[in-house]
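What you see is the complex with one protein chain gone and the rest in place.
Up next is subunit A:
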Amino acid sequence: MLRLGPMHGAVVVVALPLFEEANRTRAAAIDVLRRLAERGIGGALPDLPGTGESLIETRDATLADWRDAFADAAASLGTPAFAMSWRGGALVDNDARLAGRWHLAPLSGTDQRRELDRLRKLGGDADYAGNLLSPALLDQLAAAEPLTGARVKVARLEGDPRPADVLLSGRSLWRASEPAVDPALQEVIATDLANWIAICAG
């Protein structure tokens, strides 16, 4: 698990977008953690089973495993822990004991599943853009929803018409065909998240 910033006090645990979108956004998310570290806030980026450095095959991963792994990672870091979950990552932080959740452009499991089905169809029905996914994962995704409530803040990019607590100006990095960064967006994310943490702690 990648760690940045101070090892004591508030810590932000990252749930990246799912599948290919994780590769596109990893650098941007780590840059946000660096900016949080400059503000005295710790950061952690766990590798979920079947992703990153994990030894589990993607085809064996399930959403339940991801939620357990994320909850375990958060619990190992001390308190208070906050989730920063982008896109489908907002379906992964549900079971963790957290002081707050900050979601960027979260989507429902139904929408995530629909995007996967579209990728499969446009890719010739062979796999999901290079990923073999288990029926269990696909079924769990279809029924999943991000948590909502007072300790959840929803941020979206300007132009996204869905409900949000705050609109941020920037590019939808998870769409870019190559990994991309948007330093201005990463700065406003770090600022908004640091303010949210201060509010939750207060």
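Keep this in mind: contacts are C-beta pairs under 8 Å (C-beta built on N, C-alpha and C of every residue); 3 or more make two chains touch, one makes a residue touch a chain; residues count from 1.
Operating definition for what follows: contacts and distances are computed from a predicted model.
Visitor: One chain isn't displayed here; going by UniProt, is it "TusA-related sulfurtransferase", "RNA polymerase sigma factor RpoE", "Acyl carrier protein" or "Glucose-6-phosphate isomerase"?
Guide: "Acyl carrier protein"
Visitor: Touching the absent chain in the whole complex: find that residue among A:20, A:47 or A:95.
Guide: Residue touching the chain left out of view: A:20.
Visitor: I need the residue numbers on subunit A that touch the omitted chain, in ascending order.
Guide: Within subunit A, the residues that touch the unshown chain are 20, 115, 118-119, 121-124, 129, 159-162, 171-172, 175-178, 180.
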